[in-house]
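Quick one: the structure is below, questions incoming.
Just one protein chain is left out here, and the rest sit where they should.
Labels A, B and C are assigned to the chains in the order they are written; within every chain, residues are numbered from 1.
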Amino acid sequence: MSVRVDPAPFDAGAELNRFAAAQTGAGAVVSFTGVVRDVAGGLLEMQIEHYPGMTEKAIAAMVDTALDRFGLTGALVIHRHGVLGPDDPIMMVATAAPHRKDAFAAAEFLMDYLKSRAPFWKKEVTGDGTGWVASKDEDEEALDRWGGA
Amino acid sequence: MSVRVDPAPFDAGAELNRFAAAQTGAGAVVSFTGVVRDVAGGLLEMQIEHYPGMTEKAIAAMVDTALDRFGLTGALVIHRHGVLGPDDPIMMVATAAPHRKDAFAAAEFLMDYLKSRAPFWKKEVTGDGTGWVASKDEDEEALDRWGGA
Amino acid sequence: MIDVLYFAWVRERIGLPKERVETAAATVADLVAELSAREERYAAAFADLSALKVALDQELSDFDAPLAGVREVAFFPPMTGG
Partner (left out) sequence: MIDVLYFAWVRERIGLPKERVETAAATVADLVAELSAREERYAAAFADLSALKVALDQELSDFDAPLAGVREVAFFPPMTGG
């Protein structure tokens, strides 16, 4: 298991290769990379606040659950905080399992939980001002398929 | 869209980075890498046969369908053929979309179709002899969730 | 004494990220009532509890949870990471 909460940029491809090379018995490796999107146009920066201490604990608990529930050979979570620009990678998840179904499900599980249960908050800065990104009902609802909480 | 059917090894991380850099408006990038597994122990090599011409056409059709159905900003499929060893990457799929749900669904869609509709056949060579890998009912059934064919 | 932390717009509305609070509040809701009675900026931040979450000692919890033994309380809006 590897969890990193860090303001520094990361190289998704290099992380994926390093992660995959460390797996034993995995036939399937899935990665997800989240990128800052300029949805409305005019995004200058994305500020990501987090709750040091709780963030790492919350993510480690999710990863432990995923390792066990999906029989993973390994999992990786990287999440940045601080000031990011449009098209910057925000975070990545990688999962590995003997079979593809489990690797995919675990990556989606981790993403759904990270979105709604890891203490990060996004603030958008545009030429017109700043605003906190609102949580989406669909993100909360996405947790239902995993049996809630 | 990018489809490559090639005996040469590929660098999944470098492919992921190149793919991601070429996307516009994608908030989510998903990758899948399939790796040769030594399931029973004693695997010496995995031979992958394919149907030149049909392979490329079949994959291109799947990718077109995925781009349209999931509103992708892009998709990549790489599949090797020839002689591979244990732990060698066999293939990879990458998808990018504005939202994570579509990127995940498209990657799973492409994997399900590649497994059962792209003309590749695997033969395992062990110390005890050789044998064609049998198709699995679950792979055929996996297509049902996408509405068949 | 309890450490109270605020994040995102809760932090901005209250105007500080963290404070030590002397309280005998039995539950989170009691603490919220105490803080809201202090000053308008607290009352504004806590006006709609359905828009807020609370963590006790870095674990998500509820507003009716007891505070006995808790050293750190954090208030924040729903998370928007990922």
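As a working rule, a contact is a pair of C-beta atoms (placed from the backbone, for glycine too) under 8 Å apart; a residue touches a chain by one contact, two chains touch by 3 or more.
Everything numeric here is computed off the predicted structure, so don't read it as measured data.
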Since one chain is left out of the picture, which of the remaining chains does it touch in the full complex?
-> B
Quick one: which of B:Glu49, B:Asp64 or B:Glu141 touches the chain that's been left out?
-> B:Glu49
Footprint left on subunit B by the chain that the document does not show | 34, 48-51, 53-54, 57-58, 79, 90-91, 111, 114-123, 132-135, 139-140
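Heads up, the rule we're going with is that only the chains that are shown with their structure count from here on.
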Using direct touches as single steps, what is the fewest number of steps from subunit B over to subunit C?
-> 2
Rounded Å distance, subunit A centre to subunit C centre (Cα mean) = 26
Specify, in ascending order, the residues of subunit C that touch 2 or more different other chains.
-> 82
Which subunit A residues touch at least two other chains?
-> 34, 111
